[in-house]
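Quick one: the structure is below, and I'll ask about it shortly.
A protein chain is absent from this complex, but the other protein chains hold their places.
Naming follows writing order (A and B), and every chain is counted from residue 1.
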Amino acid sequence: MNYLYFLYIEFLAKHNIPQLFGDLTFYIIPCCIIFAALLVVVLALVLFERKLLGWFTQRKGPNRVGFWGILQTLADAFKLLCKENITPKGADRFLFNLAPVIIFVPVMIALGLIPYSSEFTFMNFQTNLLIFIVIGAMPVLSILFAGWASNNKYSLFGAMRSVAQILAYELPIAFCILSVAVLGSSLNLTQIVYAQSSRLGVLGWFALPCFIGFVITFICMIAELNRCPFDLPEAESELICGYNTEYSGMRFAIFYLSEYAMLFANSLLLAVLFLGGFLSPLGKFLSPIIFPPEISGVMVYFEQAFWLFAKTFLIIFVIIWIRATFPRMAQFDLLKFSWAVLLPVSILNFFLMVIFKYLTGGGYV
Amino acid sequence: MNKLKLNLGPQHPSTHGVLRLILELEGEKILSCEPDIGYLHRGMEKMAEKLSYIQYLPLVDRIDYLAGFFYSELLCRTVEKALNIELSKRVKAIRLILLELNRMASHLLWIGAFLMDLGAVSPFFYAFRERELILQYFEKVSGQRMMNNYFVFGGVRRDIEFLEDIEEILKILPEKVNDYEKLITENPIFIQRTKNKGILDKNTAFNFGITGVNLRASGVELDFRSGDYLYEGIEFKPVVLDGCDSYTRYRARVQEIRESIKIISQALEILKSEKDLNQNLLNPFTLSLPEGEYIQEIEAPRGLASVYIKSTGEKTPYRFKWRTGSYYSVNLLRKLLKGAYLNDAIAISGSLDIILPEVDK
Partner (left out) sequence: MNWAEFQNIFSDCRLYGDKIVINSNLLKTVDFIKTNYHFDMLKEIIATDNGDGSFELIYRLFSPDDEEDLLLSINVKDETESVSSVFESAVADEKEIYDLFGIKFIGNTELKRLYMPEGWVGHPLRKDYQENDERLKWNE
């Protein structure tokens, strides 16, 4: 970020604009970038999922609006925008309206914490990781508001299920993430990524030594995102649509899009923690063949961002694949699975990682 | 703890029509279940008393739109038996093939819908893909995909054609059913959701009048096809599994598809050797049954279906009564859902294969 800051200030200085203006505006730019990028990515993700689900089930998926159905989600969003917002009778109006407003906030903050490339983190604190964990559990608050305020029994069930589920799955995920922090000797995401760098590329990733942690984090992440097979809070065939049953129009669209935004943010985190983040999987030896060393400056950051997004979309692909394959779990099995299986294993994994770190001293590849 | 009253339906994605279950819940545990039906009532029995037999025949497919052939066969059969009309071998084989194809289509749809209830998206589309083959064949033969109205009193509307299509279906289906089994049967989450859920033991099943696959999945060898005149000379084994739970009911239905394939291929042989249609059609406009009471039964996909006609010798029946399998399955929900959890409730009611137009008649 410092590098970009200097570039920006230099650019302004060339055009005789005072540095004070630069200091003030510099932090507005990333906010706009995040917001714009998020919208594009989310709209793309919705299309991605629908297309993939279509292919998995031997359909074509959306293919009418725009070339290859590219504008389908945009058209859907526009349709929802034009629809009437209905507040049900007996609903708690304040909370009912508040819920969709606050659901996007944690996602935006979370996206600011991700290192997209070595210099490009919007909010680079020493304890990025911890903040992400805290922020990541925030959307449940909004879901609880939505379910409670809707004055609908199905919504209430969905909200309650969601809270129980996130409580159960937050602990194993914390232990797994802690073991990554131990391996990387840091709570800063950028440093964790650098700790995974090795000359052999893939071999340096934490997904290898901490494979159990990787799998558990992946499972818990799906559960926290309320996605199949853990989509109990919004089980369509049971609770109709769970907490967003009563929402219509743009409010529903916000819930819908925020799910995808959360999916994107969490997949980014998983890629950063376990799959080497912005590092090239080909290692320092092979990478120059594909990306010649002549490219430098800003292009390096684009290469790094490319790798990060490639990994993220791979993870999202797997999640969608799982959705196309599995039926939904039952509520009790779901909670039992977390408390009785995932939590003990993740604690065990944490101690294993501590021992591993002690024995290898970090530089194991 | 406070009790919560929950209306499951009549507009609910997984009640397969318009079933309304009034549940009393404690947390997610169901204390009592009260099915409320009648949202799809069309007065089938009342209509029968007003219409002549030929006027009533096209309506009969609508009783169960997924297995319409069975109900038109049932009405045709009752009239034919009452008037002592013998069917030729070819007509019998044609009816048998269409009935079994219909049974497969119905079971395929059930597999898709059941897995949809459990939250799996894909099997629905896979099952519909194969069902489409069967429906397209129906369309070729009778001009309709669902409400076929193909059987008439004393025969069929016209001779069957496109036998190579049936052979194609028989060739494709076993592979596809194997595919479903690979995807579903061994799936740990599926097993977790269905095994030991919705246990229906033999005596309860008898007591509640449950028939068909649901009964055979409780270890009772009771298949009304074995005494059926259409199935004379056809070798088949009723699918009897002893598991009593939702999982067994699923497996029984999948196996029944395989069994149907065997029956159809035997009937195809008969069809190839008997070229002469030799129909004995009745004049529908003068048709009336002699005075008396007539009862006929058939093994429909959702259990025993039977018809009772009391005739006084007039053109319209004096009393017409349907018995359908699903009607008793809905009644069974009162017992099976007691003590289950909300998300099991969907799985259990799905596993019984309830179809609402059949319940409401």
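Keep in mind that, in the parts below, a residue touches a chain if its C-beta (ideal position, glycine included) is under 8 Å from a C-beta of that chain, and two chains touch if they have at least 3 such contacts.
Computed from a prediction, not measured in an experiment: that's the story for all the values here.
> Where does the absent chain touch, in terms of which shown chains it meets?
Across all of the complex, the chain we cannot see touches B.
> Even though one chain is hidden, which residues of chain B still touch it in the full complex?
Contacting residues on chain B, toward the hidden partner: 37-38, 41, 43, 45-46, 49, 203-204, 206-209, 211, 220, 222, 227, 292-293, 295, 304, 306, 308, 310, 318-319, 321, 323, 327-328, 330-331, 335, 360.
The definition used in the following text is that only the chains that are shown with their structure count from here on.
> Could you state the distance in Å from the CA-based centre of chain A to that of chain B?
Roughly 46 Å separates the two chain centres.
> Over in the complex, which chain B residues touch chain A? Could you list them?
4, 6, 12-14, 28, 115-122, 124-126, 129, 183, 187, 189-190, 192-193, 341-344, 346
> For chain A, which residues count as touching chain B in their complex?
Listed in rising order, the residues of chain A that touch chain B are 53, 56-59, 153, 157, 228-229, 231-232, 235-238, 240, 323-333.
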